[in-house]
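With one protein chain withheld, the remaining protein chains of the complex are depicted in position.
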Amino acid sequence: MAAMDEVRTHFSSYPDYVNQQVQIATETFTITGLKSLINFPQTIYMVRDSLLTASINKLELVEVFAGLGQTVPAETTGLISEILDGMLIAMHNASGICVSIYPVPQPNSRPISMPIMENNVGGGNSAFNENLEANIILLRSHLNTSDLQMKNYVMGNLVKSNVVVCYMESLIDKQMLGNLTHKLESKQSTDISNIKELSSVLEFSNFSLVTHYMTYELPQNAAKALKDGKAVLFQERLPFAIVLPSLISDLFVTEDDTNHPPIYTWLLRSLRLIGLLTTLIVPGLYVALVSVNPDVLRFELAHSIARSRLDVPYPAIVEALLLLIIMELIMEAIIRLPSSIGPTVTMVGGIVLGQAVVDAKLVSNLLIIIVAAATIANAAVVGFRNSYALRLLKYLLLFLAAFLGVLGLLTGLVIICAYVAGIRTLGVPYLQLIKPKGE
Amino acid sequence: MSKNLEVSATYVMTHLGLIFFLYPLDIIESTNESHWIPVIAGFLFHLLIISMYLKGLSYFKGQNIVDILLKKNKVLAWVVLFPALLYLAWIIVLAVRAFAEVLSIVFLSNTPLWVLMLLLLIVPGFMTFHGKIGGLLRLSVLLSFLFIIPVVFVMVTSFQNIDWHYLFPLWPGHGAFTFLTLPPFYKSLFAYTGGFLLLGFLPSYANFKPKAIFLGCLVLLPTYLISVYIPVLTLGEETARRLQFPYLLVVDTIEINWLMFDRINIFLLLSLVAFTMFFIAVTLWQILIIIRLGVIDISPNFLIPIILLCTFIACLFIPDWKTADLLFQWNIPLRMYVSIVTPIFVLTMGWLHARKTKLGLNNS
């Protein structure tokens, strides 16, 4: 009883704390919980109903009561944490037995809905949302097998949050799994509320340019990753699955491809590869050809480029940087803007600004085409986390091209290749196609 | 896990970078006609040494050459390892210096040489430092995926202006083997011996079948022939021998109307620069292994910058192309020593090792 009083004092300032007495026959029960997490009327009805039935049938009330949930010791901190987890605590006043009952929860999440960041053409459309259980249901319905293992980790001291690791027992690389679980277990006291904290638990470098994990909103993508032997992490309140490790093929391959005939699958994938190379190379190529190696171009082309740059007052690199940065600003601004204003900004940025900037002879009109091509191509790559890397790396090529011309461009490409070839995630090299394997 | 593809890609790439620059001229200088004889002779020599080397290494599963040698007899080991170390250091310096000069001639005439040399050192340094050997092996596949297409395209189009009559006579009237007495032939062996030592430096997880390497060789053979025969067939032997880089000039004569680019050789050259950077990175790795396992175990964080700095300083001491060429010639005896003694030594040791274990098995 003393424990219950302490619990009450602890929660006394909480507006959503409920403490209620229920009388069944001769026995009194105290029921407490947070009404923000628990649907009280239904839950109390559920508890009372079973107790009343028992008393009518002349059964031993206390035993039935203990059978309603899990008996927990009447100890303050334990009870508080149960209540915070959203459980209903009921106590038999006479004997002091405490039971933690799984209640009818308050809905705290949107229903399963369409994906926001991932569009797909041929496959299912229900996406993960913020609710961990709903996510696991979705995944299970896509992967109905006993091979699917799930491990729950409660992370954090101050703020607790759940991280669920799913993997296929028979398919995953054992060493990688060992690495992953070891890291999660050894840092269980770290609070995790965002992806950055999760990556620091998994010891990913802060300076890594290429993402070590993919995030998928669509359960079929997560299921495919599991079948390929990757691990899928769900973190509470994140509306997507985190797939570890990411491989280079994640730039080109989505599960949605397999819903098309194989020829189109491969054509689409090669299109993405072309997109990747275009967005990386084209701005740098423009600068290299215009300012360092014009001999590489055909004469006709060189002449017409020279004409289009006639009154542009600064070197090609400055010209390109100017326009590229405006482009980046537009892309960033569109995320912030409400969707009703977004199209206006696109129009102002794309058409008005583009046309005006050419008319004002600030950039050559060829460059407008180049920047547009690079931006469009950037979007062809799968996964927005990957497109960040490309957006940044094209500047490396741009500077090197201004410095050394086409040779600089090549050097940049080689550096990127070397960088990509050297990356490892949890001991698994990034440069692999389908199944992640250790070295 | 088998790494056949990665190892043979590494093997092909390290050689491709060396073929198109100096090799054609050396072969053309070594004989007046029937250039295929020195090419095939060099190729057979190459096959011989790598098959001995591979056979020798196959007796010691998963060990690298430094471990194998040092475990037996320290003095004997250094008879092999020291010249190898010296040779590797020498070719890094020469490769960097020579390629910087080529880049300066072809692309960037105003850019100072030290910038190009620094570029050719820093990028391979980054490859080795960031990727280690696993990264290098994977890099080879990625680079060949990206750059083999342009190289093959250029090789195919370079047949545009050939005149088959220059092929004749197929068999020289007299002195078919006089090339064996001329230094240019031995200089040309550089294209064969530059990368083969690597096979002994692979880590234990990179298993490969010797067949993969021999397939790689088979891919290289047409390249050797094309690099020599395209200039000869297009320009004639008398003209080709006047050029510093015959193959590059011939590629410059290709005309393709539908391409937006005027100079096709840029594709070839850029791909070759990538391969060369890779070659330098691989050589750097070998030096690193010898020093770390054989001399003193320093962290690569310090060792790689030190090696790069030494190489850079050594490169700065080579004033002109002529000196570089002379150094190539002086390098011949060392190269022959390394490429003949190392495989034989490894083979003998492997053979003795195998006999010993067999005896050991019989006794027990």
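Just so it is clear, A and B label the chains in written order, and each chain counts residues from 1 on its own.
Note that in this section a contact is a pair of C-beta atoms (placed from the backbone, for glycine too) under 8 Å apart; a residue touches a chain by one contact, two chains touch by 3 or more.
Following the convention adopted for this analysis, contacts and distances are computed from a predicted model.
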Field: Which of "ABC transporter permease subunit", "Flagellin biosynthesis protein FlgD", "Alpha-ketoacid dehydrogenase subunit beta" or "Germination protein, Ger(X)C family" matches, in UniProt, the chain that is not displayed
entry: "Germination protein, Ger(X)C family"
Statement: Among the displayed chains, the hidden one touches A, B
Field: Hidden partner chain, touching residue among B:111, B:188 or B:342
entry: B:111
Query: Looking at the whole complex, which of B:126, B:328 or B:345 touches the chain that is not displayed?
result: B:126
Query: So which bits of subunit A touch the chain we can't see?
result: 207, 209, 289-295, 299, 302-303, 305-307, 309-310, 312, 315-317, 396, 399-400, 402-405, 415, 419
Query: What is the set of subunit B residues that contact the non-displayed chain in the whole complex?
result: 32-33, 105-112, 115, 122, 126, 129-130, 163, 165-166, 168-170, 173, 234-236, 238-239, 242-243, 249, 252-253, 255, 257, 262-263
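As a working rule, only the chains that are shown with their structure count from here on.
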Query: subunit B touches which residues of subunit A in the complex?
result: 292-293, 295-299, 301, 404-407, 409-411, 413-415, 417-422, 429, 431, 437, 439
Field: In the complex with subunit A, residue positions of subunit B that touch it
entry: 1, 103, 107-108, 111, 115, 119, 123, 126-127, 130-132, 134-136, 138-139, 141-143, 146, 205, 259-263, 266, 270, 273-274, 277-278, 281
